[in-house]
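Here the complex is missing a single protein chain, while all its other protein chains stay put.
Each chain gets a letter, A and B, in the order it is written, and its residues are counted from 1.
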Amino acid sequence: MSTKHSKAAAQYLRTPDVALHHDATFFNVRQKRDRMAQALPEWEQLREMADQIKRHTATHLDSYLEQFEREAKANGIHVHWAADADEYNSIVLDLLRTNGVKKVVKSKSMLTEECHLNSHLEAAGIDVVETDLGERILQMMALAPSHIVMPALHVHREDIGRCFREKIADYADIAKTYTGDATDENDPTLLTYIARMHLRRQFAEADCGMTGANFGIAETGEVVVCTNEGNADMSTSIPRLHIVSMGIEKLVPTVKSMGIFQRLLARCGTGQETTVYTSHFRGPRPGGEMHIVLVDNGRSSILGNAEHWQTLKCMRCGACMNTCPVYRRSAGYSYTYFIPGPIGINLGMLRDADEHYHNVSACSLCCSCDNVCPVKVDLSQQIYLWRQQLDALGHASTMKKTMSRAMALLFNRPGLYTGMLRLAPMVNWMPNAVLNAGLNPWAYGHKMMTFPKKSFHQWWKENKAGDAQNKAQD
Amino acid sequence: MPCYVDALYPEVGIATLRLLRSLGLDVDYPERQTCCGQPMGNAGFEKMAVPLAKQFDELFAPYDYVVAPSVSCTAYVRHQHPRLTGSEGCQGTAGRVTDLVEFLHDVVKVTSLPAKFPHKVSIHNSCHGVRELGLSAPSERNVPRYNKIIDLLRLVEGCEPVEPERPDECCGFGGMFAVEEQAVSRQMGIDKLKRHIATGAEYVTGPDSSCLMHLRGIAEKEAMPIQFVHLAQILTAGIAE
Partner (left out) sequence: MTTTREKILSRLRENTSQQYEMPNLAALDAIRYADPVAEFIVKTTTTAGARLVELTEGETVGDCVKRIAGTGIVASALEGIEAQMNPDTVGDVRELMTAEVGVVEGRIGVAENACIWIPQQMREKAILFAVQHLVIVLSRTAIVNNMNEAYALISDDDSFRGKYPFGTFISGPSKTADIEGALVYGAQAARALTVILT
């Protein structure tokens, strides 16, 4: 029995050093989050409030969206609505064409990845430049992200250096202007400087800046974008056209509620007190234009899913991945969905269960994710519930089904069960060849257990007579 | 009595029984019990666990408390059985189930034990124990630090309980997970064992035999130098039978 995840994970673990380095790197981020949590006495209160605010917003979303649109329009922002990825991609392409845009600078947006915007725009001849350093590296190397917040941590500096030297036309000129201390051509400080200069040129040449939105504030029609690199701000301060892509579930009711979410986001996602930049966009720049595209793409349906609507609370912070012992040891590429880890398992199933059921095996139900989630999404219970759906979807593993049926057969017949217990020690006498063959998956990592001669049940039966006597004597 | 304890680790059951009796409690073992249904549930076939949940609810209804030397079974009964049995005809047994640690620490509130176990032991904080039963403060949360397992072990003469690094990271058993995601499960087990061994302890102990079974299986195959003992066995160690 295997899934695409279990196979990919097994392959990844063939180089355990790589896997353990990945595990240590992300556990380190989890520990930084822990330190942040311990430093704030009100930590659990923040989580509780964030959970309640998101539940409230999601269950009043129609009126909050109407309020958001009204306020945004009053401030001169154009608001568009997209039912699905196709409509979203068309709206964006239309806007770019209308404005004669040749080059777009983009800051990080999971939504645009969800809708495959980049390839849609590139097919139309538009130059799309990712400006988050990790995303830019992946774009230049044609690699997929491995994590939603730190997408390129698995890429080696030597490969990045080689890629930059190959793909950045004025690499040599830029390198000459470097005045720092790094001497190795693959030093991260030097490479970051090269990327800085390369990207600043892109900002200067771009006709449009596209951002996502970490939050949209219904009360005032403003969007909040949080970055460490300042790339979203550079993208929107130089080109005159600003397009925001926002999932409809990103709304929060009021400016004051931002106090809860801003304090949780970076602490949970990267273990910092704050991102360097927390920018509030409330209207177009003087002489510029600002558009917000509100995207549904399945979210309004998820709201009606009693078992899984709470995924709408997700802030895309990445804390659940960092704490997941399975994600840490299998890494992003083992998952079939572009978002890995606990939230990715759930969102992938909601997106396309037939495509992404493979990830449902990637969980030992340890519940650590539930405890780090800033908005208390019941991630592990949702994964457990997806497991119950697999059979009906036609994706349950035959072996698991057979084993479960065998167990049910046994456990529903106490007489048969106790009979089997008496026979169980026979397993001890089976030759190793049989026990360790491919037939016995337990033997992959474990030495086979020895069945004791007497089960507890048998011991009880033999000894209770004696105990009854003792009791009578009391 | 968890099905795998019944079949593989009866000594844990016997120790549990002796311990409870030594505290003057009236202990019974309904013989028609088999399994709580967790293995099927976690594999995705909880419908197969429904008759077991109903059986469990009826069979254990006459008792004031139901005690199990297993945190994962206890957690499954407490959190999933109410949904599986439904409310019609339900005896509410799920609300009276505890694991051994909760029972000793919170119900009996035991303050002394005659047990002796002069060894350093590394605590295996099973996930379901920590995060579903509250046996210790989860390392992810900002709550006052506590550990009921350590509290109990401190009552045992000579016993030195310690915790490994990443004190409540999952060992990788997860029921069907261990066979479906073999490679990840094994790596999680190896990593956990290394951390237990690094404490210098002679034994790994915990409230759940399924975790211990998984770790022991890996340790034996990889020839890793550490032994395993269930908490119930330590709490009755050295007591005359």
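By definition in this document, a contact is a pair of C-beta atoms (placed from the backbone, for glycine too) under 8 Å apart; a residue touches a chain by one contact, two chains touch by 3 or more.
Everything numeric here is computed off the predicted structure, so don't read it as measured data.
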Among shown chains, those touching the left-out chain: A
Per the whole complex, from A:Leu20, A:Met141, A:Ala175 or A:Leu303 the residue touching the absent chain is A:Leu303
Among A:Arg282, A:Arg351, A:His395 or A:Lys461, the residue in touch with the chain that has been omitted: A:Arg282
Hey, which of A:Thr189, A:Thr402 or A:Asn463 is the one touching the hidden chain? A:Thr189
Contact set of chain A toward the excluded chain (per top definition): 25, 28, 40-42, 45-46, 48-49, 52-53, 55-56, 59-62, 65-66, 75-76, 81-83, 87, 131-134, 137, 150-153, 155-157, 160, 188-189, 191-193, 196, 199-200, 203-204, 222, 228-231, 233-234, 237-238, 248, 253-260, 262-263, 272-286, 294, 296, 300-301, 303-304, 306
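Operating definition for what follows: only the chains that are shown with their structure count from here on.
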Which whole number of Å gives the spacing of the CA centres of chain A and chain B? 31
Per the contact definition, I'd like the list of chain B residues that touch chain A in the complex. 1, 3, 5-11, 13-14, 29, 31-35, 37, 39-49, 51-52, 55, 127-128, 131-132, 138-143, 166, 168-170, 172-189, 191, 213-214, 216-218, 220-221
The residues of chain A that touch chain B in their complex are 1-3, 5-6, 9-10, 13, 16, 19-20, 23, 27, 34, 37-38, 40-41, 43-44, 323, 325-326, 329-330, 360-368, 370-372, 384, 387-391, 396-397, 400-401, 403-405, 407-408, 410-412, 414, 417-418, 421, 424, 441-442, 444-449, 451-452, 454-461, 464
